[in-house]
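This structure is in structure tokens; I'll ask about it shortly.
A protein chain is absent from this complex, but the other protein chains hold their places.
We call the chains A, B and C, going by the order they appear; numbering starts again at 1 in every chain.
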């Protein structure tokens, strides 16, 4: 921009070779600047290895999402904690409003007035309302009316959260611990294996695999930059997923892995990013899952063992424990 | 892999005929190894004929999915059982905490202290809380406060489950009991018929049919292997599905069924796998359904009878009972 | 089929002209046999003009769908009726179990024992449980425990239904009462107009229009059959739908309407089937809607009037009442 001339214009070189070249460059969203080899791009649980700072408090708390994603034990711990805190808070308020206006039961059998207020609060919040303790003044009646409404809303929230947690579409897909470099037909192949651990039926699976590695920017410019390559698969789509599925990237001369050694992969901080999309048949919901294999999770010269039980009778039996079973195999 | 030389490389033959051939092979997800002719691939209810072993307990229980998929009678039986068990459990706990601290009613009219505890538990769990029985000690008040919270959560769960069961997108599509091999225009056609049994409107139906059969691996290799063929349909897509729809695979010279006899199908353990995808108009939800016809469910030389009522007045009448009506017809 | 020869084969003429011809025939799902001109295919509310008979009771009731689709007044009437019936039923059961075991209030102030039972039932079913009436026997306690559980489930159901009704994706799209045949550029066009009546934002609208009419089967065969034509639109897709949208099928020589008169349309029982698909932005839900114009709902030689308010200030004003405003216009 030329500040002295307040009429900048977008008229520059008409057609640009560089623009076309840039448009062809593959990028799956991580950009080219993450070249530090100590970090992986995609964690084992499918999350990304990025930390956000300076977001708003609300964004950082991200309450709904956290309550959905966390495990069942923390979830119920939070619920119980919230319930105890709310009752403690309201017990305090009833104490201030006068615990003697909550009548019907002798304080002493409930360990004093605070606990009477606490239990009254719990009976109000859950709307169980036995009535053996009841508010006997205008003020405590008001508080109780408000608390019971809060109770309803909290209940509503819990309903929604529990339903959302349960109905959340998760692909119960397990990945083999390691990928292998195995002989494949008359060449070699980079392979990994997945199974559906549940009886839910996953249909219309689609898998895409990208290779990410650090390379010099171009033959003339040796600045390190992260590059991405889509890997062609023997088969990237199946209609049904009843058994195990071994995904194979055949290493032909078109493959970016052609001619690579394990040392090459390590030197270039290679990471294989796997992305799976499917439909869970129960609710016809889309499910997505991600995984990644780093260079040090690839077994060179091994192949997967079959997972089917040998004693095949009228039903086919799939042994989930054999997912990671590999055996040495000479590479072509 | 050559263990003595720790530098395996993926450089092998550059271009592979076998790889390209393998990539062209159709596979819908069952693999080639299920060649036992005693089992069908897809059961009549659309599930797959595969048994998983060694999954985790949680995966095997698969509680949410089971509670959604099971029939209404088992569902309500489980609910009732759960309710009775929970109340029995809490009745036991109240007994331990001292049944005499639940006051307000004479034990004897309720068949003794256990049942008093049981009914108090039920009134707490459902939050009905009449209060004619009420906790009169610190300990029982604590238990009741906890139980009423559990009751809320259980309620929340039941709400979610019931809603999920009701709103689950199911294609109420009925398939004709048999497929037929019937004359079709100047050739023959393999046909089956579907109807929507409900007044819900299904739109944008898409049907795909695959033939699965056991064949020698190639002309030179007589190992039996399971092969898959997509069958072209006269029409595989309609926008609306108000009436019945007869799906036709015309047997032209391109068809893998060309020249087949019923004996051929039986010998090759042929199974026709049908997969339907549609949109249920009420909630604009995707619905998926699967079905399969085995060789012994195909009537050779029969055709379907019309399902429309002859007495067509201002509205068109579709008689669902005629879905399976066939009549003999000489094949071309 | 030749029953005397138990080896029918599908080998007939190899390639069929008729098969290819049939595959090219457009059919949107209604089939060719509905040729009775007294019925329309798609009703004004988007339902199909087909009656099913002999379905199962469950399929015919189709309870969930009905409760979702019905208006709010019938919905709440059914809820209230169900509530009253359930209470009457349980009141009867409590009467049989002995109304004198429900203690705490004098029968006479509640118009006798039946009403005492009725109100106790209502307090149990809704879990309000005041406790001024309470069960004082084993049997009535059992019934009350069961009823309160039923109450929870009924509540759960009502929650689900209400949520489903509210959250159901409906395109609040209003169609102009009539389609018009109007001059369009240098030809004529068949046009209709739609608006979004709500402030919800509909995005990615896609419209398809089919013409259905009765014609002789072919030049040689004069049997009447129903044929379908997709009508090309000036524009069948918009990203946003903030204002009104006039859909135009230009009548060029490719149009099946080319050279048609109003009399031709009437004689062939012409019906224009409109199908709209969009995304409701609030929940990113797909919405579908259908409509149809019959030959007698087309105004020949009229065009639509603008719907924008003349006094355009900083905001654009769209007057929904002008949707059907047309004015005469000479056809080209």
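Simple rule for what comes next: a residue touches a chain if its C-beta (ideal position, glycine included) is under 8 Å from a C-beta of that chain, and two chains touch if they have at least 3 such contacts.
None of the values given here were measured: they were computed from a predicted structure.
Listed by label, the shown chains that the missing chain touches in the whole complex are A, B, C. Here one chain is not drawn; of C:62, C:123, C:176 or C:292, the residue touching it is C:123.
Of the options C:78, C:146, C:163 or C:229, the residue whose C-beta touches the omitted chain is C:163.
Screening A:83, A:130, A:272 or A:302 against the full complex identifies A:130 as the residue touching the chain left out.
Touch with the hidden chain on the side of chain B covers residues 127, 129-131, 159. The set of chain C residues touching the chain not shown comprises 79-80, 83, 87, 105, 109-111, 115, 118-119, 122-123, 126-132, 155, 158-159, 162-163, 166-167, 172, 181, 184-188, 190, 197-201, 203, 205, 234-235, 238-243, 245, 250-253, 255, 257-263, 279, 281-284, 300-302, 306, 308-309, 312-321, 328-332. Residues 1-3, 7-19, 22-23, 27-31, 33-34, 36, 38-39, 41, 46-56, 59, 62, 64-65, 68-69, 104, 123-124, 127-131, 134-138, 141, 144-145, 148-149, 151-153, 155-157, 159-161, 163-164, 168-169, 208, 210, 275, 285-288 of chain A touch the missing chain (whole complex, contact as defined above).
FYI, only the chains that are shown with their structure count from here on.
The rotation relating chain B to chain C, fitted on Cα atoms, amounts to 90°, rounded to the nearest 5.
With centres set at the average Cα position, the gap from chain A to chain C is 37 Å.
Inter-chain spacing, taken between the CA centroids of chain A and chain B, is 26 Å.
Chain C has residues 127, 129-131, 159 in contact with two or more other chains.
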